[in-house]
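A single protein chain has been omitted; all remaining protein chains appear in their positions.
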Amino acid sequence: MPTTTLSPPASSARERSAPEVIFAEDLCKGCELCITICPTKILKLDTTRVNSRGYHPAIVYNLMECSGCASCAKICPDSVITVRR
Amino acid sequence: MPTTTLSPPASSARERSAPEVIFAEDLCKGCELCITICPTKILKLDTTRVNSRGYHPAIVYNLMECSGCASCAKICPDSVITVRR
Amino acid sequence: MKTVYEKSPGLTDVPMHYCPGCTHGIIHKLVAESLAELGVLGRTVAVAPVGCAVFAYDYFNCDAQEAAHGRAPAVATGIKRVHPDNIVFTYQGDGDLASIGMAEIVHAAMRGENITVVFVNNAIYGMTGGQMAPTTLVGQPTTTSPLGRNRLGQGAPLRICEMLATIDATAYIARVSVHSIPRLNVAKRAIKKAFQLQVENKGFSLVEVLSTCPTNWGLSPVDSLRWVEQNMIPAYPLGVYKDIEGGT
Amino acid sequence: MKTVYEKSPGLTDVPMHYCPGCTHGIIHKLVAESLAELGVLGRTVAVAPVGCAVFAYDYFNCDAQEAAHGRAPAVATGIKRVHPDNIVFTYQGDGDLASIGMAEIVHAAMRGENITVVFVNNAIYGMTGGQMAPTTLVGQPTTTSPLGRNRLGQGAPLRICEMLATIDATAYIARVSVHSIPRLNVAKRAIKKAFQLQVENKGFSLVEVLSTCPTNWGLSPVDSLRWVEQNMIPAYPLGVYKDIEGGT
Amino acid sequence: MARKLMKGNEAIAAAAINAGCRHFFGYPITPQNEIPEYMSRELPKVGGVYLQAESEVAAINMVYGAAGAGARVLTSSSSPGISLMQEGISYIAGAELPCVLVNIMRAGPGLGGVQPAQADYFQATRGGGHGDYHVVVLAPANLQEAADLTQLAFDLADKYRNPVMVLADGMIGQLMEPVELSPYHPAAGLPPKDWATTGTAQSGGRRRIINSLYLYPDQLEQHIRAIFAKYAEIERTEVRYELHQCDDAEVVIVAYGTTSRIARSAIEKCRRLGLRVGLLRPITLYPFPFAAFPPVIERAKMFLVVEMSMGQMLDDVKIAVAGRKPISFYGRTGGIVPTPEEVVKQVQALLGGPGA
Amino acid sequence: MARKLMKGNEAIAAAAINAGCRHFFGYPITPQNEIPEYMSRELPKVGGVYLQAESEVAAINMVYGAAGAGARVLTSSSSPGISLMQEGISYIAGAELPCVLVNIMRAGPGLGGVQPAQADYFQATRGGGHGDYHVVVLAPANLQEAADLTQLAFDLADKYRNPVMVLADGMIGQLMEPVELSPYHPAAGLPPKDWATTGTAQSGGRRRIINSLYLYPDQLEQHIRAIFAKYAEIERTEVRYELHQCDDAEVVIVAYGTTSRIARSAIEKCRRLGLRVGLLRPITLYPFPFAAFPPVIERAKMFLVVEMSMGQMLDDVKIAVAGRKPISFYGRTGGIVPTPEEVVKQVQALLGGPGA
Amino acid sequence: MTEARIIVAGFGGQGILMIGKLLAHAGMMEGKQVTWLPSYGPEMRGGTANCNVIISDDLIGAPIVSEATCVIAMNLPSLDRFESSVQAGGWLLLNSSLIPRSPARHDVQTLAIPVNELAQQQGSQRVANVVMLGVYLAVSQAVQKASLIAAIEDVLGPGKRHLLEINLRALDAGIAFATKVQV
Partner (left out) sequence: MTEARIIVAGFGGQGILMIGKLLAHAGMMEGKQVTWLPSYGPEMRGGTANCNVIISDDLIGAPIVSEATCVIAMNLPSLDRFESSVQAGGWLLLNSSLIPRSPARHDVQTLAIPVNELAQQQGSQRVANVVMLGVYLAVSQAVQKASLIAAIEDVLGPGKRHLLEINLRALDAGIAFATKVQV
């Protein structure tokens, strides 16, 4: 199953290295629970494409703000998300 | 169904006329609940005879002591007893 | 002379088949008296259980239906929904109500079904010869718990009143006993009240009556009353567990 | 970098069939994580219900049996009595547990059966397309209560924790929710504790989890979480209803 | 009422209400949920009662109570749910109560699947419950018939004081066809329900008892023989079936409900191929139309039983044919509906070639 | 073990324990209470588990769980209780689990009575539950056989992964006869229970699933056909019956269990009257001994089916005889056990006179 | 072929079923075919009890006794109910302690035994059933006395060994009574 890894750009200027938030994208059902629950509001559905199941998948659009709290991963009913820090 | 009426002897000297305690004798199963519950302890099984169902029936042996409280009648599971006062 | 006590017109002339001294007979009387006193005999439908009271339809002086084992509350529901003006009650043993009929009693209570349940708890299966019931006391021997009910694996007595009192739509839930005259008088009042509430469309009412089974307890009828007092009441506290009117 | 969160080894690779955002999936995760963390996956047997979770046997990474509708506690009892060392749990919906399976759940609790019950209360029959459940809120419309559940005649929601907590031989009874991360963390601890108690042979444990049914509630998954918080929790107070260890 | 496009489940529900049914007790199960859903919507509008029972066990016992109280009462379910009702059905038959049961069959055994099947024939016709009794079983093949038979079911139930089952499968439940519900008039001469528990004040003080317990075997035997006397009458007078192109048929297909429609299409194809095939369609499964067979046996070369099961009505056909002609069986199961083409192939194989 | 005077119910219970049964789940009902009572007394002594379920519905589902976990497990009940088990039995057959069921039949329908009857034949042999499945049904006629067939039942269940029912009636349950339980050895070659849910640690990590749900009809059909392949083998290899004095019999009585004993006594009386009467006694009711019939049909003039019912096995006899010889039926029901004298009278009537 | 077909009937507490069991047990010990069949069901509650026993050299078909070689009636209702079941020439044994009437049948051999009194003489009413057993043994010789004694020993077991003596006395009393009247 193809996964999309959105790790921070190598050129990041921040002190800390941003966490990794990995989506097993084809499992995503676009339910938006992760999006709602994320305390920093950095997730959204990518409405420009559908995954193999026909859903717009969730993505992180501002990983640098990610606290690595894993709230998104915990709430995701389909175990789509892995978080590393 | 034959019933045994044990009313007080007409010659009773007492002021008050004693209550009536009437047994539908053939319904009696000789369970002794009435005997136990009677506050004045004036009931017993008549072990000298059996009723049509094969049980020794309950009787009052000292009606004059009867308070007419109807405890015996109330407790009798088989509605054998009628009390009048 | 006036009659202080006589057989209730709520009972038929059919002699009861209960064993000598079995308190099923006493409970029948309290129910019959209540119905007669409330003047509702002519519009009452009894639902008989499977258990020693299986012939209740022969004894109560009203219409009756014989239900499958445990299903009396469902049958009563069917009757009541067709004729809401009928007074409908079930008369059920502890095996019937607390074992096989658990779902039916809980759900009748949940619906606030406007029926009355007379629940005769004698801590044993009388009819089938003395097997363990959900209400059997811990340590009490029965033919299927020959060494006494073992809390480990067989659990502790199910207390129906306590359980059903947690259900919103119930109107009246009480536990009574008939082992003495004062208790019997309380029991009578509770049963009559349960029916009164039904007459008033107040919803589900249940009276649990602690009862004896001299035959399967292996005790005399008199000793059985004592056993109720000394052993059952501690396990099954008497009292009103729910009263929609707030009273006791 | 260390992994803060990844899919639990307690789950298989089979993608779940639940509707988007249905919290059944979250609850599966909490159960799977608990089993994995306790190290008992290899000796666990799951009992799947009939309901939306009917395929639970495909998802939990352990042995499993599929039970008839409502009978999961009986099936679990059969398994546990054969292999007392197995960790046996049922995963049941509210129709399954609180309606058709009422007798089975009450009696498993009464026996103090050493099993764990995960009770997913979404106030509706999800699988069959949104019919009324015993747990449906008063006023909530469903396909079989189109004008909303009417307290009169349909009763009020059955509160399983409150009811089962009255039963002696139960070890742990709690109600939790997964509508927010703090609540989800509490839920996780409750579920894990319930299994821990089983490992320690403490007897019957049940965790009721308030859950969503976006599809049949006609709400988005996100709005459904809000509905749980605003409507279900008031009717179903969260908390620990029984804890044999006395804690909360 | 004009022709209306309805789902089978709805047609059955609407017909029940049309026939005066005012009480429904049931429990949801696919593929019959449109029946309770329709009832929950429509019954209150006509002063009736829809009650969702806690289980099928409870539902059938509510039906018992309501029937005993004199109501026209319906329950519906699908295969596993009907299994749970077996004790209750036996009680209802034993207490001689009229009621209508609907089984929209799905595939078994066990949880099985939700697709159409006809594998509850044995259960329906042989009494899945204990003891000596029968349920009258009506098997519609289209939705108009589903509606009509549902109404008939209430009449038969009342006439004979016996449960009557409408037995269909998921396809008939889910299908839409035009249905016309004409104004309903109960059958003439239905007996008064002077046995129903309405309270003694309503019945001049005579106590009415609904019961199936007879502790003395001679009384119970007498009771059962009286019930079987009714069955004998039902077997004499209530048999229904349809013969289609049997006059010249070499192969007679025996099929009911959904499979009879498949068979019809297959027969059309066969005829076009020059194969002489006919259809004997039982409409009443109990009483089974044994009497329809002798003339057909005379003329046919052989029989082909088609069912969505591993062979259940087959037993009755064997009894009916009594060894006089060969019988073949073609069954699909597990939720598979056979195609007309499959049936044609069977016929071709039987007649030894693709066409005449 | 020496011959011991035992009640039928106890003989069955003792034989089950002798055959390695260590788990019993049941609910009290007359006339089989001696089985649970014996089990509650004796199972704990051998490390087994007796558990009184809250109902027959729960009991059969406990049996399902225990069987799925690999145990030799028993439940017993009587007619109404068996009706309540129908959904569960269908699940057990669908999930291919081995277990033994005992039905000590009483009179139905409904609450009926507690005296002996054979009116659950349909339910037992036709699957009272939904869907395509069969229960293997063994019908003992005496207590030694009751014990032996109970032990066989466990072997057959394990061999075919299917429920097996011991079907007897209240008379056999209550009767005392000498019974000898010899040391039991399981049948050779029973398959290992490598499908039982014991935890993946016990099975090298392979997950084991007990299930009867197949959402896709083609998979479900395949599953059912696999089960029916087992049934075909059972029908080939497990048929059991007894022929008694059939060689020269003009009238062959077909009867099982209690009625076969009555028939035996009747035959003795008939023979003394010079009437040539024999007995065909099915021991397996499913698979029914169809194969036993052809030679008997050849020689006999007619058949007389005797049952304690209104005629149920009669259907199978009709199928077996296939119209080649006339069949009469004599049934008593409601708890009445026919006397040998009644049966003799029937034979006399059939043969047109009191004796030869 | 010899076959004893016995009906024993009476009140619930009279040890009716035990008479039957002892006979069947004794028969079994002699290698015979035996059956014992009780009446059952809830109507037995506190009511009547009866059982059918067959002791035979051959396989036993119907275990229900319709034509009895002997009916033992321990009370009046039992006589009323089972008198007609004795085969012509068979035995009808009555407990005259509780049965005031004499039998209507004249084609059978009748013996009226005051078993309660005889039992009381041995020390207890409770062995009335064993007295009757002795009578039956004497008139029928269906089993041997030794077998019956062994059966009684088995049934009493080690726990009730102390009751053996009174039971044997009761048995002998029955035998003696039967022998005396018959002579």
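Order as written gives the chain letters A, B, C, D, E, F and G; numbering starts at 1 within each chain.
Throughout what follows, a contact is a pair of C-beta atoms (placed from the backbone, for glycine too) under 8 Å apart; a residue touches a chain by one contact, two chains touch by 3 or more.
Since the model is a prediction, treat every value here as computed from it, not as a measurement.
Enquirer: Hey, which of E:Gly170, E:Pro217 or E:Gly334 is the one touching the hidden chain?
Expert: In the complete complex, the chain left out is touched by residue E:Gly170.
Enquirer: Quick one: say which of E:Val114, E:Ala196, E:Ile210 or E:Leu350 touches the chain that got left out.
Expert: Counting the whole complex, the residue in contact with the absent chain is E:Val114.
Enquirer: Given that one chain is not shown, which residue among E:Ser265, E:Ser328 or E:Gln348 touches it?
Expert: Considering the complete complex, E:Ser265 is the one touching the chain left out.
Enquirer: Can you list where subunit E touches the absent chain?
Expert: 3, 5, 30-31, 113-115, 170-171, 174-178, 261-266, 268, 337, 339-341
Definition applied: only the chains that are shown with their structure count from here on.
Enquirer: By mean C-alpha position, what chain is farthest away from subunit E?
Expert: Ranked by distance of C-alpha centres from subunit E, the top chain is B.
Enquirer: Go ahead and note the Å separation of the Cα centroids belonging to subunit B and subunit C.
Expert: Centres of subunit B and subunit C (C-alpha means) sit 28 Å apart.
Enquirer: List the centre-to-centre spacing of subunit C and subunit G in whole Å, with centres computed as mean CA coordinates.
Expert: Here subunit C and subunit G have centroids separated by 42 Å.
Enquirer: Mind checking the centre-to-centre distance between subunit F and subunit G? Centres are C-alpha means, answer in whole Å.
Expert: One centre to the other, that is 34 Å.
Enquirer: Can you list the residues of subunit F that touch 2 or more other chains?
Expert: Touching at least two other chains: 30, 51, 54-55, 57, 80, 87, 91, 95, 110-111, 113-115, 211-213.
Enquirer: Would you please write down the residue numbers of subunit D that are in contact with two or more other chains?
Expert: Within subunit D, the residues that touch at least two other chains are 54, 66, 68, 99-100, 102-103, 106-107, 134, 153-154.
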